[in-house]
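Removed: one protein chain of the complex. Kept in place: all other protein chains.
Letters A, B and C mark the chains as written, and numbering starts fresh at 1 in each.
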Amino acid sequence: MVSPTKTCGCESELVPLRVGPLSRRRFLQILGAAGVAGLPGCYRPPPDPVAPYARMPEGVTPGNAQHYASALAFDGVTTGVVVTAYEGRPTKIEGNTLHPASLGATGAWEQAALIDLYDPARLTSVGLGRGGIGRAEFLEHMRALAKRHEPDGGAGLHLLLAPSSSPSVGATLERLRARFPKSTSHTYRPLDRSAGLRAARTATGKLLATRAHLDRADVVVALDSDFMSFGPERLRLSHEWADRRTVAKSMNRLYVAETQVSLMGAMADARLPAKPSELPRIASELLRAVAGALGASTPAELRALPAANPPLPEFARAFVQASARDLVAHRGRAVVLANESADETVQLAAFALNQLLAGAAVELLPPVELEPLAGPGALTDLVEAIGRGEVKTLLCTAFDPVYTGPADLGVRDALAKVPELIQLAHLADETTAVAGVRVPRSHPLESWGDVRAFDGTVSLVQPLIAPLYDSFTELELLSTLADDVGHTGYALLRGLWQPKLGAEFESRWRVALQDGLLAGSANAPVAPNVDWAAVAGALSRPLPPPPEGLELHLAEDRKIRTGEFTHNPWLQECPDALTQLAWDNALLLNPKTANSLGLELASMVELSVDGKKVVAPVMPMPGQAEGAVTVHLGYGHTIAANANERVVGFNAFQVRTRRAASGPVAATLRKLEGGYRFGLIQIEGSDQGRPISVEVEASELPEKLADLAHLRQEHPVIFPRYAYPGYRWAMAIDLSRCIGCQACVVACRAENNVPIVGRDEVMRGREMHWLRVDRYFAGDVSAPHVRFHPLMCQHCEDAPCEYVCPVNATVHSDEGLNEMVYNRCIGTRYCSNNCPYKVRRFNFHAYADQTPSTEQLAYNPEVTVRSRGVMEKCSYCVQRIERVRIDREIAGEMIRDGDIQTACQQVCPTEAIKFGSLSDAEGVVSTLHADVRRYDLLGELNTFPRTAYLARLTNRAKGL
Amino acid sequence: MEPQATGTAKSDALIEGEQSNLSLHQSLLRPVWQPPGIRFWALMGPATVLTGIYFYSAFLTVTRGIGEWGNHIPVAWAFGIVNFVWWIGIGHAGTLISAILLLFLQKWRTSINRIAEAMTIFAVMCAGTFPLLHLGRPWYFYWLLPYPDTMHVWPQFKSPLTWDVFAVSTYLIVSIIFWYVGMVPDLAALRDSSPKKYQRALYGALSLGWRGSTHNWRQYQSVYLLLAGLATPLVLSVHTIVSFDFAVSILPGWHETVFPPYFVAGALHSGFAMVLMLVIPVRWALRLEHVITGRHLSALAKLAIATSWLVGYGYAMEHFINRYGGDQYDVHEYAARVTGHYAWIWALMITCNVLVPQFFWSKKLRHNTWFLWFAALLINVGMWCERFVIVVLSLYQDFIPSHWRDYAPRLVDLGLFFGSMGLFTLLFLLFLRYLPPVPVSDMKELHHELKKEAA
Amino acid sequence: MGAWVLAGFPEEKPMVEAAGKLRGEGYTLELFTPFPSPDGYEVLPGPSMVPLFTLCGGVAGVCIGFFFQWWANAFNFPIIVGGRPFFSIPTYVPICFECMVLLASFSGLYCFFIACRLPKLDHPLAGSELFARHTIDRFVLAVRWERETPSDPLEQRLHALGAAELDPVRDS
Partner (left out) sequence: MPFRFPGWSTLLARWVVYGGPLVLLLLLAAPMVYVRTPYYLETQDPVNQPVQFDHRHHVVDDRIDCRFCHQTVETAASAGYPATEVCMACHSQVWNTAPILEQVRSSYFTNQPIRWHRVHRLPQFVYFNHSIHVNKGVGCAECHGRVDQMPLVEQTRDLTMGWCLDCHRHPLGRLRPKSEVTSMTWKPSGDVADQKVLAALYHVNTRTNCTTCHR
């Protein structure tokens, strides 16, 4: 067993064991510290070199963690984060409490972004033609390029940019356009997220983003918009929503209409499965109903809206009526969300409804992106330009257009025609294959930059570590063309902000770096006049007829997005919240639809759309809209550097034609011979009626109290029980708040060095997650009841796992922790058999040794890396407890409530998990353990778990 | 005496034909003195190959990890433990026949107890290897033993596995002692009739220079009786403790008070079957029909009937308690056994263990050695299924449905299972080759007593 | 200087009777038989210490087993395990029992060795063909003959008592 960086105190200056030669040399230069490990287990190791710093960097205490505020952007809009580093080695990403989009939490993406930094497949140096060139040569190459383009003002110079909100990128682009007035830039993103802005423009003439305050909303209607999984506000919205779910009196109610089951659908109090073509009609029907109900106080145009054609099915109408009634009843405290919808009708109806109903619960903000209307269209323009032979040089910083581009556009062939194609890329993806010049993209944790949050708040991106490879940020790359000498990100950044911040620049700059944001940089809400005639006009336009037969529904993947995280093992192995798939995607059908087509789990089909085909395995999914085929994008993505690796899943972009990208299209399925083996983390989907994930209808809470009490009742034991005199560590998990976003699962992996086992071992049932969010379906397959259940070691006071261990490898601390001592474990696995919660994980193989040497640099030095043949499990993040204990002991103080945060608690966007000591009677955990909703999992086994669950409250909609 | 037609064993005599001390001496030691025949090598070959497979599988397990097996979470125990319990169960009949029947003054034990004890020892050896290979880090097996380490950490004596370590090792040691002490006079007899000098030296050394003086016989008889007295509760304790591995846990299907007697009965069941499987070919191949007669075989068969009812009672109790208790987890676990994916294994278990032995009620079938042999084989299959049902089918669907998962063995599992049979056969053949398979002095004594009775 | 006169009997009964008679006449005897002969025990009575030693071994086993478990788990390094008491007697029973059996068996075995003077490979009578047959089919009666001169009367006596063969073995 080896600890990641050798961390017995006197060894902590060292970088980890098993560092590959190349990166070790790099790290010598970077950190000025390196270590060669004595073989673990070899009882007489050779002299063990220790390499202290020659000059101690400022603020570094070897072995103690450092924390820096920075920011991570997805689709160009940011989440503020705080990054933990040991000796300049980033090991963990946490949320930034000061940041409006984080509120101290992060999602799974932010957590997993860390491992991308250490991806062994990363591009390491600039590639030119077949070979590679050094940094200097590349800069020279770019200067020459600029010179070539200067005479004709950059005609033929095209930019294919990723969406960005970075002020400094904006400024650099302006300089670039000034230098090359004839150059053209396209901002491309695979999925269109601008429908909302366009809807607002229709209504107000301005591009405006809707910012909802769910904490002010009693009723939320979400149309085709998984606001819990996607979008720059997902963390904040989830948090605000969850804050209104725990107290029966002030509970909000969530109506959802969507095609596939999403997190928000699983949380919904009333859910309507609807085909994509039905959603716009549902939206406008809802508007009609509300307008009608509000009567005279609404603009006449709205009341005159035509009925949906073709009319909605009965159950859909019932849903619309019920939700409309509820909305109207809570006027001023009701919100209609359509954040993620790409349909302008839905967006426009939602906009109108919010104008009528939301009051203070919704604000309108100017968009923060440089090119708000960016979408798939940009690529079409570019390809046409290439077709006209106008493009001489193409600088591509957008994400893999060849892979994500419309299937019928021929992006690959077009780009291959470009004489000079310069691509900025993290990995050698499918575009890289046709790019003449391939520039490694710097990871945010090794770059300087700035980026805006959804509300315009500016965050500074600061590096935790010098670039591992010869990489560039988008900013630096653009600067090589915009300025006659390419500047460093740092210089560009300061150059931009010095004048803006004026006199007290240095102090404000330092504060901005510390806080992770520039105070007061948020945009002010605007209150425009709405042109109701325009709204009504747009909504009265007849909708295209719904396609015949099955409807295709292409969705961004909750884990790996549209392929940005294809090569991220932490996300790939993390099970999808609903499908519970790891290392796989599937073609989702409602079980009824599947039956009617003679399809079952894992049967193979050929999906064809507009003549484009892809072969996919089927997964019947309860709650899926009948007649709708959902496939997740982002899989089947080839990464050249790892040709030896299996390509994960099938590529749904192969059927994403321009038509399919712009609206509902028909899909046809043809059953193929043979089956498929899914990498399923959870196989049984029913809780068998067992009281595992308990929920109570808010209005019935008083009657149900007895049942809940029964679930936490203590049964007599025959022997005297140990009295825990000191701290009594305990946890409470509020199922009302848990939205199943999987952030905790990834955070736990990052914090505790949980190894990746890979697809095959997952299929053999050997995944290693210490913490899993189980998903149970109940009820009708078309309108199922979805329950999430986060499950980790319950730290039973009378733990069944302990008394069966023959070697005292799993025992109890006098503070009630169920301790797993890896170095004592001999692997009888008896503890796992006797654990009623089955939360123990076993190293069937030497999984840790299979971790690439670079990725081992992400190890948390405070946690032992487990060797082959030992059991492991959740430790309540004991390393954090001990760290705090030592600090407090030295200060001569007691540990206070809230001092210790477990990794899963810290990351949780909805604060569903709380940790503390029961010895503190006022502590948050004590309070929650005393809550009426509290119950013990399998309490009747007399395990006396220290983790308590709080039953989930539901708020059923009346009339449904 | 007249060798009978093979396939039947009618006689009810304990010793057939006109015998004398000398004739018994010669006929019983013949297997040792006569050079091994083609039959011996024909068995030796496959046994060696299987043993090789066994060791290769063990090598893979140790070098690559338990991952080479089919085990996973939740089924963290599977073939390894099933085989362990199966083998150790087989072992029990040996001790029972030699010790308990001795205490009960059963004359018919005499001619088969040596074979039964040898079976015990080799079966326990095979059994013992599985828990060791089964460890995630077998090279630390010694942490199971209480020795003064520099960590000041001791084994955890509340764990049934720790009890197992003591029980199984004690069982092995005591069985060997019992076996050896019983063999000392025969080794002396071998010494005194050795045709070759080196044999005389070898057996002389093994017999420790035993001489049959009155004084020695007195000591011998008292120690042998005491060892029998110790071995009897020991054999019961061993499988009781093995059953504790399961009964002490809280798992539905494991947490059952009926387990200790139920396991012991099962152990004897498989043990008698194994004795039959061994004795039938041995008496034929080594021409021992005159001392291992139909009486012995049918006595074993009758015992098998008895144990089949004991086992059947165990199954019935499981069913009854399950219904009567009505705990939802128990109910589901039992349903998953009887109707789940592996229901056929459960059915096979019932058939082989409870139904097949009922044929032994028929005297005709009891005396048909072919039938006896195949029936015994089926019983052993059934007993293996029982252990599979208990171990795997209790684990694969327990409390938390999200963690349910089916189980399938992998090649290394099979290699170890069948390989261990090869190992057993190899050891047993060597025993037949070099040691007297039937206790000579005891047979002379028995012959003597029978004559007395006759007179 | 003396000798052992070995008399081989085909059956047990005559040998035992002969032994009875000669013993009455004050001869020093030893009987060698292919299997235990209870009648012989009556002619040559004697004690066996084996049971006592075995008992002691058993008692010692129980005590050691119990004490050690208490010392290791409840005294030297008490660790909270499954919330069970450190000193939990029921869980100590199995190991106490096993220790009992183990030590009892060993002490019984070694007591047996000592009582029979085992190992004793070189026996004074080992030279005699007749003696070697006592493990095969002969019941051998050994009579101590202290005098130098040949012992015709004794040999005739033995023949008379039904000895099949005689073989005097002089002390070497």
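The rule is short, and it goes like this: contacts are C-beta pairs under 8 Å (C-beta built on N, C-alpha and C of every residue); 3 or more make two chains touch, one makes a residue touch a chain.
Since the model is a prediction, treat every value here as computed from it, not as a measurement.
Engineer: For the chain that is not shown, enumerate the shown chains it touches in the whole assembly.
Structural biologist: If we consider the entire complex, the absent chain touches A, B, C.
Engineer: Just one of C:3, C:64, C:121 or C:164 touches the chain that is missing; which is it?
Structural biologist: Touches the omitted chain: C:121.
Engineer: Which is it among B:151, B:316, B:347 or B:408 that touches the chain not included here?
Structural biologist: B:151
Engineer: Which of A:49, A:181, A:205 or A:779 sits in contact with the chain that's absent?
Structural biologist: A:49
Engineer: Among A:305, A:811, A:831 or A:913, which residue is in touch with the absent chain?
Structural biologist: The one listed residue touching the chain not shown is A:811.
Engineer: Would you indicate which residue among A:128, A:318, A:602 or A:821 is in contact with the undisplayed chain?
Structural biologist: Answering carefully, the residue with contact to the hidden chain is A:821.
Engineer: Would you write out the residues of chain C that touch the absent chain, in ascending order?
Structural biologist: Touching the missing chain: residues 77, 110, 113, 118-122, 126-127, 129, 132.
Engineer: So that we can see where the missing chain sits, which residues of chain A does it touch?
Structural biologist: 1-3, 6-13, 28, 32-34, 37-38, 40, 43-45, 47-56, 61-64, 811, 813-815, 817, 819, 821-824, 862-864, 875, 878-879, 881-882, 886, 889-890, 892
Engineer: With the missing chain put back, which residues of chain B would touch it? List them for me.
Structural biologist: Per the touch rule, chain B residues meeting the hidden chain are 147-153, 192, 194, 197, 200-201, 204-205, 208-209.
In the analysis below, only the chains that are shown with their structure count from here on.
Engineer: Looking at A-C and B-C, which one has the bigger number of contacting C-beta pairs?
Structural biologist: Pair with the higher count of C-beta contacts: B-C.
Engineer: Give, as an integer number of Å, the spacing between the C-alpha centres of chain C and chain A.
Structural biologist: For chain A versus chain C, the centre distance works out to 81 Å.
Engineer: Whole-Å distance, chain B centre to chain C centre, using C-alpha means?
Structural biologist: Each chain's C-alpha centroid was found; their separation is 30 Å.
Engineer: Residues of chain C that touch two or more other chains: which are they?
Structural biologist: 79, 81-82, 84, 88
Engineer: Residues touching two or more other chains, restricted to chain B: which are they?
Structural biologist: 153-156, 158, 162 - these are the residues of chain B that touch more than one other chain.
Engineer: Residues of chain A touching chain B in their complex?
Structural biologist: That would be residues 682-684, 686-690, 692, 761, 764-766, 772, 774-776, 789, 791, 800, 803-808, 811, 824-830, 832-834, 836-838, 840-846, 867-871, 938, 941 of chain A.
Engineer: Can you list the chain A residues touching chain C in their complex?
Structural biologist: Residue list for chain A touching chain C: 717, 719-722, 797-803, 805, 808, 811-814, 944.
Engineer: Would you tell me which residues of chain B are touching chain A in their complex?
Structural biologist: Within the complex, chain B contacts chain A at residues 64-67, 70-77, 134-138, 140-141, 143-144, 153-156, 158-162, 165, 245, 248-251, 254, 328-329, 332, 395, 397-405.
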